[in-house]
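Let's turn to subunit A:
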Amino acid sequence: MEQFINFVKKEFAHVWRDKKTLLILFGMPVIQILIFGFALTNEVKNSEIIVMDQAKDQASQQISSRIAASRYFDIQNSVMNNKQMEAAFKKGKIKMAIVFPAGFNEALLHQRKAQIQILADASDPNTASMLTNYVSSIIQDYQNSIDKAAAIPYLIVPEVRMLYNPQLKGAHNFVPGVMALVLMLVCVMMTAISIVKEKETGTMEILLVSPFSPLLVILSKAVPYLFLSLINVASILLLSVYVLDLPVNGSVALLFVESTLFIITCLSLGIFISVKTDSQQMAMLISLMGMFLPTVLFSGFMFPIENMPYPLQLISNLVPAKWFYLIVKSIMIKGLGFSAIWKETLILGGITLGLLVVSLKSFKIRLA
Partner candidate 1 sequence: MSSAFAIEVNELRKTYGKEQLVAVDDVSFHVNKGELFGLIGPDGAGKTSIFRMLTTLLLPEKGTAKIDGYDVVADYKQIRKTIGYMPGRFSLYPDLTIEENLRFFATVFGTTIAQNYHLIEDIYVQIQPFKNRRAGKLSGGMKQKLALCCALIHKPTVLFLDEPTTGVDPVSRKEFWEMLKRLKAQDITILVSTPYMDEATLCDRIALIQNGKILSINTPQNMIQQYPEQLYAIKADQMYELIKALRKYPEVMDCYAFGEYAHVSFNGSFEDNKLKTYLKAEGLTQIEIKPVPPTIEDYFIKLLKN
Partner candidate 2 sequence: MEYVIKTDRLTKRFGDFTATNEITFEVEKGEIFGFLGANGAGKTTAMRMLCGLSIPSSGTATVAGFDVYKQTEEIKRNIGYMSQRFSLYEDLTVQENIRFFGGIYGLSNREIKTKSEDLLEQLELKNEAKKLVASLPLGWKQKLSFSVAVLHQPKIVFLDEPTGGVDPVTRRQFWDLIYEASAKGITIFVTTHYMDEAEYCNRISIMVDGKIEALDTPANLKSQFKASSMDQVFYHLARGAKRSD
């Protein structure tokens, strides 16, 4: 144990004395948070929505069928009460709900004025505002078409409510994304490089020719990065709470537990890369191309996964960052507890275990 502690101390010394890397390590989250502050716009197709039609009259059904005909929307089985609707939102099954109050047609015909309630999941603010805009314009179209036949104009008032993120803050979306990215970079790349560095300088030879267990060599190299990554998680959260005014709605403790799980996933990946490569450049290249890009592409925080072709959607399931992103979004923004994310956690845990086993098994106790 004393050996292990000493080893970890040495690793901290390496990290601490390399000021340039240290700067990148801790500067990166700040810079990324600022860069991604400019949210990106994307087109949305076939978004799942539900229509809760409490009126079931001529007008409500005409509007519903117009919405159903649009390529932007995919109407799910309708539900009849608010509870069911809320559950569907929380599970992420739907992006938007449209509610026709009872007596919709009657109000429109007699009072010439009726209301439609539009609820959108604004934890993805871009999608939410786009969807509500599309619906509003469909309603506007319908209103114009009935206006032509009437002397006095009709007025349909869409009452839009953005759920979870009423101010439509883009930050809600990118903070979990940046978290996944930063952890990926720090853990995968830094761990891989620090192990490969020992191979390059020849110190790995000496360590192997010592009674110190090779597995402990690897584990003690991973410990400092676990620690540094937790600091990064904390600093990202502090930035989002105090700079971006974005509260953590769920349990902070749960968030840290889940982050630790994801960090371990990344560390195992880093170890795996280090086992398979012999030079720092190679390790860096593989970390960037093989890990960083899929994270950006497939985690869903920059490019909505539901817009991707089916095979790519399947591939996205293999990207650990996707699951972590879903988890963080649920905890931070929706304020959900473990019961809502246990499935994602289980999948992430499975991936981690698999990676850990593969990388520790392929670690060589000899040079070749």
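These made the cut because all candidates are chains of the complex that A comes from, given by their letters.
Operating definition for what follows: a residue touches a chain if its C-beta (ideal position, glycine included) is under 8 Å from a C-beta of that chain, and two chains touch if they have at least 3 such contacts; residues count from 1.
The structure presented is a predicted model; accordingly, all values stated were derived computationally and were not measured.
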Selected partner (touches subunit A in the complex), from 1 or 2: 1
Touch list for subunit A against partner candidate 1, complex: 2-3, 6-7, 10, 13-14, 17-18, 201-203, 205-212, 365-368
